[in-house]
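First, the structure itself, so that you have it in front of you.
A single protein chain has been omitted from the complex, and every remaining protein chain is retained in its original position.
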Amino acid sequence: MGLIGGGPGSFIGPVHRIAAELDGEIALVAGAFSRDAAKSEQAGRGYGIDPSRAYPSVEAMLAAEAQREDGIQFVTIASPNFHHLPAARAAIAAGIAVMSDKPMTATLAEARELAASLDATPVPYGLTYTYSGYPLVREMRERIAAGAIGPVRKVVVEYNQGWLAGAGEGKQAEWRLDPARSGEGGCIADIGVHAFHLAEFVTGLTVNRINADLGTVVPGRLLDDDCQMFLRFEGGARGLLMASQVMTGEGNDLALRIYGENGGYRWSQENPNRLEWLRGDGGMEIVRAGDPGLSEVARRGTRLPGGHPEGLLESLANLYRDFAMELRGQSGSLVPGAGDGLRGMALVAAAVAASRDERGWVDFTVC
Amino acid sequence: MGLIGGGPGSFIGPVHRIAAELDGEIALVAGAFSRDAAKSEQAGRGYGIDPSRAYPSVEAMLAAEAQREDGIQFVTIASPNFHHLPAARAAIAAGIAVMSDKPMTATLAEARELAASLDATPVPYGLTYTYSGYPLVREMRERIAAGAIGPVRKVVVEYNQGWLAGAGEGKQAEWRLDPARSGEGGCIADIGVHAFHLAEFVTGLTVNRINADLGTVVPGRLLDDDCQMFLRFEGGARGLLMASQVMTGEGNDLALRIYGENGGYRWSQENPNRLEWLRGDGGMEIVRAGDPGLSEVARRGTRLPGGHPEGLLESLANLYRDFAMELRGQSGSLVPGAGDGLRGMALVAAAVAASRDERGWVDFTVC
Amino acid sequence: MGLIGGGPGSFIGPVHRIAAELDGEIALVAGAFSRDAAKSEQAGRGYGIDPSRAYPSVEAMLAAEAQREDGIQFVTIASPNFHHLPAARAAIAAGIAVMSDKPMTATLAEARELAASLDATPVPYGLTYTYSGYPLVREMRERIAAGAIGPVRKVVVEYNQGWLAGAGEGKQAEWRLDPARSGEGGCIADIGVHAFHLAEFVTGLTVNRINADLGTVVPGRLLDDDCQMFLRFEGGARGLLMASQVMTGEGNDLALRIYGENGGYRWSQENPNRLEWLRGDGGMEIVRAGDPGLSEVARRGTRLPGGHPEGLLESLANLYRDFAMELRGQSGSLVPGAGDGLRGMALVAAAVAASRDERGWVDFTVC
Partner (left out) sequence: MGLIGGGPGSFIGPVHRIAAELDGEIALVAGAFSRDAAKSEQAGRGYGIDPSRAYPSVEAMLAAEAQREDGIQFVTIASPNFHHLPAARAAIAAGIAVMSDKPMTATLAEARELAASLDATPVPYGLTYTYSGYPLVREMRERIAAGAIGPVRKVVVEYNQGWLAGAGEGKQAEWRLDPARSGEGGCIADIGVHAFHLAEFVTGLTVNRINADLGTVVPGRLLDDDCQMFLRFEGGARGLLMASQVMTGEGNDLALRIYGENGGYRWSQENPNRLEWLRGDGGMEIVRAGDPGLSEVARRGTRLPGGHPEGLLESLANLYRDFAMELRGQSGSLVPGAGDGLRGMALVAAAVAASRDERGWVDFTVC
């Protein structure tokens, strides 16, 4: 694996390294960590890789690695949004598989271009909607697909953060608040798409109408920092999506509640090894990671017995393990792909536009 | 106190009796428990009152009690919504104070009529927005008013129930699902107004625009059973209101989250003796009922030392205690009044209309 | 009902009044609230009773009430421990039923004397082990008796408070820290007996050996303020009892965990409407007050539908309701009686003695 981004001071770079290597199937061996050759080399030393494989550009990495027998088999894109498309385009052109941070690109037009590239030159392409790797998220999905709570009627998904309630200083905040690097969406593109993907992933249903209310709470900010959205799913299920980065004091409160004719589920990322099941008969069960009787897909994503907490790194590692399966040509991967990425970018575009003009309900289609 | 409604089999009648009498300031001594004289008498015996004071109608009660030296000083209206206006009108005409179940009336037109009656013949009038009596709800209000979290930016209020996810049988469900007895709103009138009142009560802010999405999930039902609403408060604070009676498995999950520039609060009715305070400096405190340092109004509403749970009956009792203060002409009562009731009915009317026509954002004014 | 104790400034007096009257079956009509006639009268006014029925002594109350047609049917003893025996003795001698605060008396010898009085002159006698009135506590008891978790193997009961971690000022602390008024036990007599009763009540098992470690943490104190005890139940089940008043910051954390061959239960008083059931098959359920399918005894002790919290006052009211059943000669009461009281006092005596001499294991029998 070759990492794009993740230069000195990066938070997300080491996260990708840990998660990718966690199960011993993947190794970080190369990287275009920074456009600055010295910085890229410095980062490479930090990751403990062969210094000659720390490159100053994606192109240089792809070219050099192609010459090696033990060259990289895929790249992971961990650079800011505006860089996702060029990086992915280069890898695809080189026939190299891509694992990319969300959102897919900075704009919907870019996402369409990337999807077209993949149509033209198919390589495995995965998107790190990280939270979809949690075992109990996948368990919910399996159970809902099996009809455990009956047809889905109502979905509430929320992603509450508070770290941008103030002015928003630091490297992480800076590029996210800058439309030139982040794209047309702020909070909606940074975390709203996570929530949106999770809702569709777990229910197996597709949203086809939205009524969006994106706002900018902190004065002077150019992008949205607080989002609320009504959703309507195919078949009529009703939904609500909240995402905010100005809920002062909130950490990373991604939570999902789904109700069917015959029961409901509640799950929260900050306490991810516990799933609340509201049974149709009025009873309530706590499903715990590691419980006997979980589905195969949940068991596969759990490394420890019940009561031994696993967290976000392990969830992301589950995506990498699935991606490794894809690379080996095996089936069963649940890693989100270009279709999911395109839907996310379409959501950003639709929500931003509908919100700005206070359009109320609009159809949501991705073509 | 004379009770209107609360006949044999009633759930809410005994609740009012317990709460009203809890602090020893009020006694249930008369009632028009049912239009059926025999049933009213039967109920009276159940409440342990003098049988001669169990009347077959509000009018009969008001007339007879007016003749007694120890006649009732106020009535509590606990009958279905369509009966709120006639009952209140009769009491007001008799110069008798009124404590009424929410919503104020069945329709906005009725609410306006009732408000006009009160303008013409002022008597103390209270509305049992029961949850506003919880000590920690009032504590939040005090703290926010004192600037503890800075100007309010975002409010999320939700009221999730599941008891109408099925067909909805039983006395409680029946009249609520019948527009003739319930009025123009279903879930929005039954519990949405609670959530709405709580949001305004605690923040001290007034909603002036809404974008409502009311729906009917269970086929064949004539009124809404699931509500989602964007709110905009004066000054620009953003809000979200959820209320549902079809979230299968939920009990009575009324919860409030409020975020200001400098902190946030989270409170949940199902665990009411605990308030989460997200401090502006990144810390988090748990404020517990009975803690030293709570405001006078919270201490006044707490009968037991910390760690000894109080619940809904005590919360309602706090409203009755405040109402007794009003009757004695004392200041300091926080019981919601006709203005709050009118706002609730206006919300029902506006949300139902805006939702039906998918109007998106509409102004919300009460005149 | 006539109240003994509960004079001006009392916390527990009003608690008894509220709980006794909650269900409309009992009314506080008389009292010997204080030995000071003026204070007793003052308290009587506070309770809203006929001033002529506020007496300066238990004897005066019993004599005067016996002359009335509507005289009291029972007394509630809410005075400090050393006064429990004389008050109960007088009532029993007058043939009046007794509801008494725990512990039964100040010493084991006194408890034996009281039990002998009851043997000689049987009247209904109840002890307010308040926490045994919670619906889910009773539910656990029913389920365990029905074999839901198989034979009990392990019991952990704890009662953690922190209010005496400091010097212990105020009326409540003062008499409890004074052996002359409190008796031979400090924390063990004040709250340890609650925990002990709960363990025996819920399991239906009797403790027959103990190994006690009572200590005094705050320097200068004459009685124990921190207790830990190993228990052995008939049939061999193992147990652990903790009770402390010096766990700085704890409120009223009474909690019970019981494990059988085939499952377990966890319950905590600070969140009393929720019972965790660890099923034998590895699953976990949350039993909620108000759930369908609860036992008759739990339903009887619940006034509100699921999701509407009830608390300590309602739990104590359940004891009063049961006591009213006893007074009417009905069966089914679960109010603890003299046998339970005697066991509690025997525990205090045995634990204090065994602890002081570091005896390790000792037999625990009550005769």
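Chains: A, B and C, in written order; residue numbering restarts at 1 for each.
Criterion: contacts are C-beta pairs under 8 Å (C-beta built on N, C-alpha and C of every residue); 3 or more make two chains touch, one makes a residue touch a chain.
Nothing here was measured: the structure is a model prediction, and the numbers come from that model.
*Asks:* What shown chains does the left-out chain touch?
*Replies:* Looking at the entire complex, the absent chain's contacts are A, B, C.
*Asks:* Can you work out which residue in A:G126, A:G290 or A:G360 touches the chain that's missing from view?
*Replies:* Candidates A:G126, A:G290 or A:G360; residue touching the omitted chain: A:G290.
*Asks:* Looking at A:R112, A:R181, A:R279 or A:R303, which residue reaches the missing chain?
*Replies:* A:R303
*Asks:* Just one of C:V58, C:M284, C:L327 or C:V348 touches the chain that is missing; which is it?
*Replies:* Answering carefully, the residue with contact to the hidden chain is C:M284.
*Asks:* Which of these, C:Q42, C:Q172 or C:Q228, touches the one chain of the complex that we don't see?
*Replies:* For the chain that is not drawn, the touching residue is C:Q228.
*Asks:* Hey, which chain B residues sit against the chain that's not shown?
*Replies:* Its contact residues with the unshown chain are 276, 281-288, 291-293, 306.
*Asks:* I need the residue numbers on chain C that touch the omitted chain, in ascending order.
*Replies:* 149, 153-154, 156, 162, 165, 211, 213, 215, 217, 226, 228, 230, 238, 240, 242, 244, 246-250, 257, 259-264, 278-280, 282, 284, 358-361
*Asks:* State which residues belonging to chain A touch the missing partner chain.
*Replies:* Contacting residues on chain A, toward the hidden partner: 11, 14-15, 17-18, 21-25, 47-48, 161, 163, 250-253, 269-273, 288, 290, 303-314.
Everything below uses one rule, namely that only the chains that are shown with their structure count from here on.
*Asks:* So how far apart, in whole Å, are chain B and chain C when each is placed at the average of its C-alpha atoms?
*Replies:* 35
*Asks:* Just give me the whole-number Å value for how far the CA centre of chain A lies from that of chain B.
*Replies:* That pair's centroid distance is 42 Å.
*Asks:* Taking each chain's centre as the mean position of its Cα atoms, how many Å separate chain A from chain C?
*Replies:* 55
*Asks:* Please list all residues of chain A that touch 2 or more other chains.
*Replies:* Within chain A, the residues that touch at least two other chains are 282, 284.
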